[in-house]
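With one protein chain withheld, the remaining protein chains of the complex are depicted in position.
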Amino acid sequence: MGEPHAVYRVEVLFGDCDPARLVFYPRFFEWFDRATWLMFRKAGFEGDALGTVIFPLVDIKSKFIAPVRWGETLEIATTVLEWRRSSFRLLHEGRVGDALRLSSEETRVWSVPYEGGIQPTEIPSRIRAALPVRPGNPGA
Amino acid sequence: MGEPHAVYRVEVLFGDCDPARLVFYPRFFEWFDRATWLMFRKAGFEGDALGTVIFPLVDIKSKFIAPVRWGETLEIATTVLEWRRSSFRLLHEGRVGDALRLSSEETRVWSVPYEGGIQPTEIPSRIRAALPVRPGNPGA
Amino acid sequence: MGEPHAVYRVEVLFGDCDPARLVFYPRFFEWFDRATWLMFRKAGFEGDALGTVIFPLVDIKSKFIAPVRWGETLEIATTVLEWRRSSFRLLHEGRVGDALRLSSEETRVWSVPYEGGIQPTEIPSRIRAALPVRPGNPGA
Partner (left out) sequence: MGEPHAVYRVEVLFGDCDPARLVFYPRFFEWFDRATWLMFRKAGFEGDALGTVIFPLVDIKSKFIAPVRWGETLEIATTVLEWRRSSFRLLHEGRVGDALRLSSEETRVWSVPYEGGIQPTEIPSRIRAALPVRPGNPGA
């Protein structure tokens, strides 16, 4: 498999965990969102370079293979699976050490403000170029 | 379609929303989890009647059809799709008025504490009986 | 003591709680924020009637008298303590049954958008009139 486009490291602490001492699963989605923004930042896109775009989700498919526990360190590897005209697909894989604990595919829409709401818009070629889909990547 | 097993109503407020004034999507998963626990409560299961069980997720498939906005009222209808030996499948459908805005299928494992962790256990028949899968329900 | 201006009821569920099965304290602040917006809604102010105002915090003083546990029902009574020109003080009191578990005083600024940020503005008299500080209220 190809190299992920970014890796986001999370120290799993008390406040992330539920009464079973396991990460409460909505936290994973908060971290996937952070991982996504940080992937763009790492590629040079944030603030003015990114503009007013946001990336609402339209589709999620997640597998939780084993729980993540209080005190563990979770590394979330994020990979661009596909660029479409105005949407893109990401894979987030969460590992503790070498063990895959969860993975999640998501489709996000490249969206800009429009008349008090948002609307999809074409993904700029400089974004595609900076985060190319790699031949060895899953889904490619 | 059959009647859902429970409906959870959420007033979408300021703190639920992101800079686009739309619900930040991890909040939906927090609400699905609330909806799940409240469905069991409505059926008479909470505290001692439920015991030490928790319901970790192993699989999620979600569709976000249209965003949910600050100020809207979201109704989450939760339906049991299937009872398996030690896991079950739920459907959460989120509507604003009559419009379906999102739906999410999830598989959860009926789990109890075991040696400092958790392990799956058989779902009691009184639970299945109280929340029967309905012929007209989606997935049935 | 006078009647509070609003009461917000929270079922404390699994996802609100930490590994000690107690409410993780940032959740209380999420609920205080919900309680504040719902107090204005109850008084007739939301959406267009409220306009673009938001209420950022400048000061908080909180006492946590006893923990709130998974499965309990928390009632948060919210009282306006003082209207100033462009800020106001609230008291949130959290009870389980009759027992006071926590209380929090906060000062919020009546703020509107201004040049890409926000700025304080005078609180409209119709707001003050709808939510009068009561003689018997704490702090009055």
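All chains are identified by letter, namely A, B and C, in their written order; residue positions are counted from 1 within each chain.
FYI, a residue touches a chain if its C-beta (ideal position, glycine included) is under 8 Å from a C-beta of that chain, and two chains touch if they have at least 3 such contacts.
Given the structure is predicted, the values throughout are model-derived calculations rather than measurements.
Check A:38, A:58, A:96 or A:112 against the missing chain and you find that the one touching it is A:38. Where subunit C meets the missing chain, the touching residues are 18-20, 22, 24-27, 29-30, 33, 54, 56-65, 67, 104, 111, 113, 117-118. As for the chain not pictured, it touches subunit A at residues 11, 13-15, 30, 33-34, 37-38, 41, 46-47, 54, 71. Touching residues on subunit B toward the chain that is not drawn are 14-15, 17-21, 24, 26, 70.
Operating definition for what follows: only the chains that are shown with their structure count from here on.
Centroid distances from subunit C, each centroid being the mean of CA atoms, peak for A.
Subunit B and subunit C have CA centres that are 28 Å apart.
If you average the CA atoms of subunit A and of subunit C, the two centres end up 34 Å from each other.
In subunit C, the positions touching at least two other chains are 14-15.
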